[in-house]
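On to chain A.
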Amino acid sequence: MKTLSDSVIKNSYIPIMAEIQSIERLSKDEMLFRVHLPQPLNHHPGQFVMVGLPGIGECAISISSSPESGKILEMVIRKAGNVTGVLQQLKKSDLISIRGPFGSGFDLDEFRYKKDNGIKDIVIIAGGLGLVPLRSLIIPIMEHKSDYGRIHLIIGSKTPGEALFRSQIQTWRSQPDCSITELVDDPDLQEWDGDIGLVTEPIHKLKIDEKNTLVVLCGPPVMYKFVLMEIKMNFNIPDEHIFVDLERRMRCGLGKCGHCQINHVYCCKEGPVFRYSQLTDLAEALN
Partner candidate 1 sequence: MATNSRSATKATKKTVHIKIDHVTRLEGHGSILIDVNKGTVENLKLEIVEANRFFENLVKGVPPHDVPQIVSRICGICCVGHQLAAIKAVENALNLSISPQTRLLRVLLNESQFLQSHALHLYFLAIPDYVGVKSILPLASSHPKLIKKALKLKKLANDFTTVLGGRALHPMMPTLIGWRKLPDRNKLQALLERLHESVQDIEEMVDFIAQLKWPDYERETEYVSLRHPNEYALYEGEIFSSDTGNSVPESDYRQVTNEFTVAHSTAKWSRWNRASYMVGALARVNNNYEQLFPQAQDIANTLNLKVPCYNPYKNNLAQMVEIVHCTYHCIDTLEQLLAQDLQLPDLQYQSSEGIGCSAIEVPRGILFHEYGFDKNGICNHADAVIPTSQNINNIEHDMKHFVPQMLPLMEKDDLASHMEMLLRAYDPCISCSVHMLDVHFA
Partner candidate 2 sequence: MKPKIAFFDFASCEGCQLALLNCEDILLDLLELVDLVEFREALSEKSAHYNIAFIEGSIHREEDTKRLLDIRSRSQYLVALGACACNGNVQARSNFIAPAENYKLIYGEEARNRVQVDKHYWPLWAHTRVRSVEEVVKVDFHLRGCPMDAGEFLTLVKALLSNQIPHFPANAVCVECKRNANECVFDKGMSCLGPIAYGGCDAVCINNGHVCDACRGLLPYANVDAHNELMLKKGISKEAIQSRYRLFCSAEKISQT
């Protein structure tokens, strides 16, 4: 212990402060934050940051912007409690604290269409706020669509009022080899041009090359079991090719505080993106 290589270790709890460039209300509880960072985070899709205010607190928030967004960071924050509640009261040019990026995220390389790994189909299923982290994956795919194979998006929300990023989704529709299904559980007497039903319903209709498909899921805890069941029933996709994005309580983001532990892994470090094949050893994952 006496021979610490770097005797002054960085204090990883001190955040950087970033300026809010704009805040846009997306739905009753959710707001899109666009902040300007002092330097780019160089994140992977699916990673998250600890966001907050000094003296108030921090919480884990997924990065919603593309890895190529440079000094601009986009996040969607839902009002769920204290910190998120206070963040939503901020205004343009206020400062917020950021630490990260944390977590494993997705490796875009694996998703690219290459002769050798032969991935042709990418299925992305998002429920509710689940679209937010997956957006950081979808945007780079859409922007370099020719590098990737067929894309199937299934995006579900509770009601039309809660459906996120609809106009952006609209722009994705024009991409070649791209099918998008948008659903709501309940049209709630509002105008709705998409489908009605649960995200599990369109799954069996997917036209995919089972052996060469990657599936990505993100949504509320209850969604996973049913979606996975549906996939397993209809397709024979290897477990390594299915990704899930999980949520846990997080305090440090550094794999120390223990709150996010799922069996032997730390959700903040090994996750929040896991391959389904990993979960067979993680009994607590889909609790």
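Quick note on the criterion: a residue touches a chain if its C-beta (ideal position, glycine included) is under 8 Å from a C-beta of that chain, and two chains touch if they have at least 3 such contacts; residues count from 1.
How were these candidates chosen? In short, all candidates are chains of the complex that A comes from, given by their letters.
Everything quoted here is computed from the prediction, not taken from an experiment.
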By the touch definition at the top, chain A has one partner among 1 or 2 in this complex. Which number? 2
Touching residues of chain A toward candidate 2 in the complex: what are they? 55-56, 81-82, 85-86, 89
